[in-house]
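For chain A:
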Amino acid sequence: MAKREYSFYPGCSSQSKASSVNYLKSTQTICEELDIQLNEIPDWNCCSASIGYGGGGELPRISLSARNIALSQQAHGQQDIVATCAACWLATREAKERIEHDGEVRSGIDAALGEIGIKIEGEMPKTRHMVEVLIEDVGYEEMQSKVKKPLEGLKIAGYVGCQTNRPFGIDGESYENPKYLDKMIEIVGAEPVEKYEKKASCCGGALMFSEPEKSQALVKDIIEAAYDGGADMIVTPCPVCQMNVEVYQGHINKTYGTKFKIPVVYYSTLMAVAFGRNGKDAALDGQMIRATRLEEIAKK
Partner candidate 1 sequence: MSEVIATNQTILVVGGGISGLTAALEAAECGKQVILLEKAPSVGGRVSQLYKYFPKLCFPTCGLEIQYRRLKANKNVRLLTMAEVTGVTGEAGNFNVSVKVSPRYVNENCTACGECEKAVSTEFDDEFNYGMKKRKGAYLTSAMAYPQRYVIDPRIVAGDDGAKAKEACKYNAVDLEMQEQELSLNVGAVVWATGWKPYDAAKIQPYGYDRYDNVISNVEFERMLDPFGPTGGKIVRPSDGQAPKNIAFIQCAGSRDQNHLKHCSRICCMATLKQTTYIKEQLGDDCKSTVYYIDIRAIDRIDDFHRMVKADPNVTFVKSKVANITGGADDNVLLNGVDTEGYHRYRNEHDLVVLATGMESTVPAGVLPTGVEINEHNFIELDSDSGIYGAGCSSDALDVNRAAQNATAAALRAIQVVTRVAGQEG
Partner candidate 2 sequence: MADMKIGAYICQGCGIGDRLDTAQLANVAKREGKAAVAKEHEFLCNAEGVKMIQDDIDNDGVNHVVIAACSRRAKTDAFSFEGVTLSRANLREGVIWVRPDTDEARETTQEMGDDYVRMACAESKYMKMPAASGEQGLLRHLLVVGGGIAGMTAALEAAKTGYTVDLVEKSGKLGGVAGEMYKKYPAKAPYDVLADNTTGEMIAAVEGNSAITVHLNTTVASTDGAPGRFSVTLATESGSSNDITVGAIIQATGFHPYDIAKLPELGGGKSPDVMDQLAFEKMVKANGGAIKKADGSDARNVVFVQCAGQRSDTEGHLPYCSGHCCMTSIKQARYVKDAGGDATVIFDDLRTPGADGEDVYRGGQEAGVAFSKGTVKGVEAAGSGLKVSYNDKILADDTTIDADIVVLATGMVPASGPNPYIAQDIEAAEKDGNADLTAKLKAEQEAPVTSILNLQYRQGTDVPHLKNGFTDSHFICFPYETRRTGIYTAGPVRRPMDAHQAIEDATGAALKAIQSCENAALGRAAHPRSGDLSFPTFRVEGCTQCKRCTVECPFGAINEDEKGYPQYNEARCRRCGTCMGACPVRVISFENYSVETVGQQLKAVDMPDEFSEKPRLLVLACENDAYPALDMAGMTHQEYSAYARIIPVRCLGSVNTIWITDALNSGYDGVMLMGCQKGDNYQCHFVKGSEMAHYRMSKIDDTLTQLNLEKERVQTYEVSITDIQRIPQIINDMEKLIGEIGMSPFKF
């Protein structure tokens, strides 16, 4: 099987010692296993996520992604741009579509990029989420074939969240009840929580900072539903979700008197462990709430 190559947009939170560096680490691990080569976009910049709107407005915000797209084209031609972060993926893909469909936006972007002597050439490359690469290009079957240590006995709530899911969706799955994460849980040998009602609910996203009480109330429901479903841990494809659901459990416990302590891991972590890699490669050391069951399996 030939090596698969992509133009990679890691995003701010994946940088070294940033909040989802563990996501990057585990992703790199599974890419090794699956023979995927990620070519980082040189000098990429922040996408401004969704929350940047208040400062950035429309055109400046889109220009950020446009710069990344142009740089990707410059360095990697028409290679698909792949992001691991939902916000990065969404912002880039939305920018691409807006540039394509809105003439006024297009000319504004051309002018802005012109200031720094770069431009978008011809058709823009596809913009994809890492999960799409895994499902659509690699396929469940091939992923399953790499499993060396099935995660038997683990029950996992697949928490898809918002932006990995809406408005574009993964693999044509429904917005309300996407199943791909459950399928990924299954192929690594664990059991997904069925009817996980909160799987596509919002964790409060960027409002966690400005409206913590409101956001934490949403996170509480997400965790509660996972416990209700008998989950040992939660898995997610989104760095914002991962962080929001993992790191505020202490606060939520204080506010609501709950006793939450459920690990929240990335799919890439799960897969890295199942593929037989060690805890470090799987970035298990990045868990604030340690995923001890995974650690045990990784040590075996």
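Basis for inclusion: all candidates are chains of the complex that A comes from, given by their letters.
Remarks
Throughout what follows, contacts are C-beta pairs under 8 Å (C-beta built on N, C-alpha and C of every residue); 3 or more make two chains touch, one makes a residue touch a chain; residues count from 1.
No experiment lies behind these values; they were computed from the predicted model shown.
Screening 1 or 2 for touch with chain A: in this complex the touching candidate is 1. Every residue of chain A that touches candidate 1 in the complex is listed here, in rising order: 174-177, 195, 197.
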